[in-house]
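What you see is the complex with one protein chain gone and the rest in place.
Right, chain A next:
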Amino acid sequence: MSTINGGGDDAAWVDGNALAGPLGEIMGTDLTVAELTCAGCRTTRPLAAMRVFDRAPGLVARCPGCEAVVLRLVRTADRALVDLRGALLLSLPMPTA
């Protein structure tokens, strides 16, 4: 289930699960289980905990702690662009041998 901040007079955001579809399509893997470390406050949280502003020209994920932008995703006519400069680390579980 997604969290939605209807926000009244504030800009709406949804939780990081909104990234799963678009990022999964690009990266070819399930990222809902990934953890992300914010380059601003260095806090590590599940990707699903990020706040995603999706009523915008692209998807903008922000750290729920310090509000810094941790990820931006833009779909152009023929490309997908992912900016991760706000993420110090993206950590994904891998199957063990």
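Just so we're on the same page, a residue touches a chain if its C-beta (ideal position, glycine included) is under 8 Å from a C-beta of that chain, and two chains touch if they have at least 3 such contacts; residues count from 1.
Here is the rule we use: contacts and distances are computed from a predicted model.
Only one chain is not pictured, and the protein name UniProt records for it, out of "FAD-binding molybdopterin dehydrogenase", "Cytochrome bc1 complex cytochrome c subunit", "Sulfite oxidase-like oxidoreductase" or "Transporter", is "Sulfite oxidase-like oxidoreductase".
Screening A:V14, A:V69 or A:A87 against the full complex identifies A:V69 as the residue touching the chain left out. On the side of chain A, touch with the chain left out of the figure occurs at residues 9-13, 53, 55-58, 60, 62, 67, 69, 72, 74, 76-79, 81, 83.
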